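A single protein chain has been removed from this complex, and every other one stays in its place.
Up next is chain A:
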Amino acid sequence: MSATDSPATSPAPGRRGPTAEVFFSLLRSGTFLTGLGIVLFWIACALFGEHFVPYDPLADDIINALASPSAEHWFGTDQIGRDVFSRVIVGSRDILTVAPLATLLATVAGTALGLFTGYFRGIVDDVISRILEAFMAIPVVIVALLAIVALGTSKTTVIVVIGLSFAPIIARTVRSAVLAERELDYVAAAQLRHESALHTMFVEILPNVIPPILVETTVRLGYAIFAVATLSFMGFGIQPPSPDWGLSISSNYGMIGGGFWWTVLFDALAIASLVIGVNLAADGVHGAFND
């Protein structure tokens, strides 16, 4: 045997790995950084807002009810005199715990379903996929209504309802990525080592479908925030006396007709800014993986 045909030197493995490349590409993306900035602002408000807001967000002050925006009350006061500015600042607390947890649940459940359907194909895929499609056809609100009747209103109910409603959408994305991976020879190589289906799915295939999962998760987070706000607005979600945005709009929107627009506008803008922030970040993540 000869030693001389050995590759004495190889191309230097000095280049950045794929993970680092995505990370640096995110840091260069203006879209992502803007979105991230908005989201971080609201997270900071949720964590530390109560220490610097001018008023207690829950304290009523009937004498000053429905005061218009002024130097004292920047965003005015609501029907029982609570300071709207203070409420908007700390109002992100509930939505920023409920929406990410719901998205996490959706991602975990959706990824598992997507891996199973994409890996086993055939009859397993047909049956599960049809059930998921049927599930996707039912509006979230109706699912929520049924769940609340059955489980009662609580944050957990909201998380479960939104998580399970979004899981089929994530499952569909994961399934199509897995179907493509399934055709690659490394899956056949795993079968030729007698690997279990679980190992092949979670150790061999899963790491390669992480990029589409991350993109889908950030996109879903935007929708989840919207869904939480909607459910709270309808009274199925976060319950009083939380200063939650959706809830505040719900209890004040009757006032718009009387010209007290400030009781609703700032909460609405807050929801919009958070959703836009998450969507900008999602756009950035998508771009970073698809450069």
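The rule we apply is simple: a contact is a pair of C-beta atoms (placed from the backbone, for glycine too) under 8 Å apart; a residue touches a chain by one contact, two chains touch by 3 or more; residues count from 1.
In the analysis below, contacts and distances are computed from a predicted model.
Taking the options "ABC transporter ATP-binding protein", "Substrate import-associated zinc metallohydrolase lipoprotein", "PBP1-ABC superfamily" or "Acyl carrier protein" in turn, only "ABC transporter ATP-binding protein" matches the UniProt protein name of the chain that is not displayed. Interface note: of A:Leu146, A:Ala188 or A:Leu269, the residue touching the hidden chain in the full complex is A:Ala188.
Considering the full assembly, A:Pro207 is the residue among A:Gly30, A:Gly122, A:Gly152 or A:Pro207 that touches the omitted chain. Mapped onto chain A, contacts with the missing chain fall at residues 1-11, 13, 15, 17-18, 184-186, 188-189, 191-195, 204, 207-208.
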